[in-house]
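Just one protein chain is left out here, and the rest sit where they should.
== chain A ==
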Amino acid sequence: MINPIIQLENITKKYDEQLAVNHLSLSIEKGEIFGLLGPNGAGKTTTILMMLGLSEPTSGSISVCGWNPTRNPLDVKKEVGYLPDDVGFYQHMTGWQNLIYTAQLNGIPKEEAEKRANDLLQKVNLVDAADKKTGKYSRGMRQRLGLADVLMKNPSVIILDEPTLGIDPEGVRDFLNLIRQLNEEEALTVLLSSHQLHQVQQICDRVGIFVKGELLASGNTESLGKQLFLTAPFVIKVIANPANETLIEKLKDIPQVHRIEKVDNVLELYCEEDVAAEISKVIVESGSALYEIQKKDFGLDEIYHRYFEGGEKDEHRHDKKETNVGNEK
C-alpha cells in the first residue's frame, strides 16, 4: 500500500475571527499530481503555507513526508519545494546565480550545485538567459526559473501556487508539459493550486475543489462531476425545431430526466443517466426536427460554473433550481 505523502486532518485556520480554512482533510499519494482548485481567496495559499510550516494551523494535524511541519519545518522544507504564486528573484543577480544561492541555502556542495543548475536550466529551457539578470526576465521566464529553483534541492514533493498565472497560452502548455514530464520521470509528487480549470484538468490526476476554506469534493474530473451533481450528472444538449411545450412535457416524462432548461431552440436536459438515444427517439416521434444532440462533458469549467456560481450564494442554490424548473413548466 502507498502511504499518503501529504496528509491533512481536520485542519482549521482562523485569522482573528475569520475562518480561512475550515475542517479540511486531504491526503495526497506519492507520485500523483493533485490540483487544488478554487476561486481567489478560498484558502489555497493558506493551506499550502500550513503544509510548509510557514503558518500554524489553529487546530488539526498535518503530516508531510512523515514530518509535522509545525514542529519540524526544516525537515519538511528539505523534502518539499515550494513555488510561490508571485515568485521573485534577486534582480541584480543572474538566473544562474540565483539558483546557486538556493543551492547554498540547501547546503549542496559547490560542484554538485553547478552541475544541477546547468542541468535544470537546460530542462526549463533557459540556458540562453542563464547569465542574464533576473530583473530582465519576463513573467514566463521567471516562472520557469522558479521551477528550476524549486528543483534545485532535489525535492520529493513540489508545491506550485498558481504556477500558470500571467503566462501566455503557449507558455502555459510548455510549463504544464514540463511538470507532467517531471512527474513521470522523477516520480515527483506535485500539488498545484489554481483557479484555471482547463489547465488543472489537463495534467492533474486528482482535483480537490476548495471554496471558502472547505474542501467540497475531491477525485478525478469524472468522479467530481458525480460527487457534485449527484442528482443529475449528465447534461445533454439538444437543438430541435419546434421545441415547444408539448415536446418539453414529453421529454420530461423520461424518468431519468431531472430538469430541462430552454434557451430559444436549445434545450439542456439534466439526466441521471446517459439517455441520449431515448431523447432523440422522443423528439423524432413527437414530430419535431432534431438538428443536433450532444452530450456535454463535465469539464472542470462546467463544474466551476455550476458549482461556484451557486457556491457564492450557497444557501440559495437549492431554491434557484426549483424555480428554474418551475419556469420551464
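Throughout what follows, a residue touches a chain if its C-beta (ideal position, glycine included) is under 8 Å from a C-beta of that chain, and two chains touch if they have at least 3 such contacts; residues count from 1.
We adopt the following convention: contacts and distances are computed from a predicted model.
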item	value
"FAD-dependent oxidoreductase", "ABC-2 type transport system permease protein", "Amino acid/amide ABC transporter membrane protein 2, HAAT family" or "Xanthine dehydrogenase family protein subunit M" - which is the UniProt name of the missing chain	"ABC-2 type transport system permease protein"
Chain not shown: contacting residue from A:G81, A:G95, A:P163 or A:G208	A:G81
Chain A, residues in touch with the chain not shown (by the definition above)	45-46, 49, 52, 54-55, 74-75, 77-78, 80-92, 101-102, 104-107, 146, 149, 153
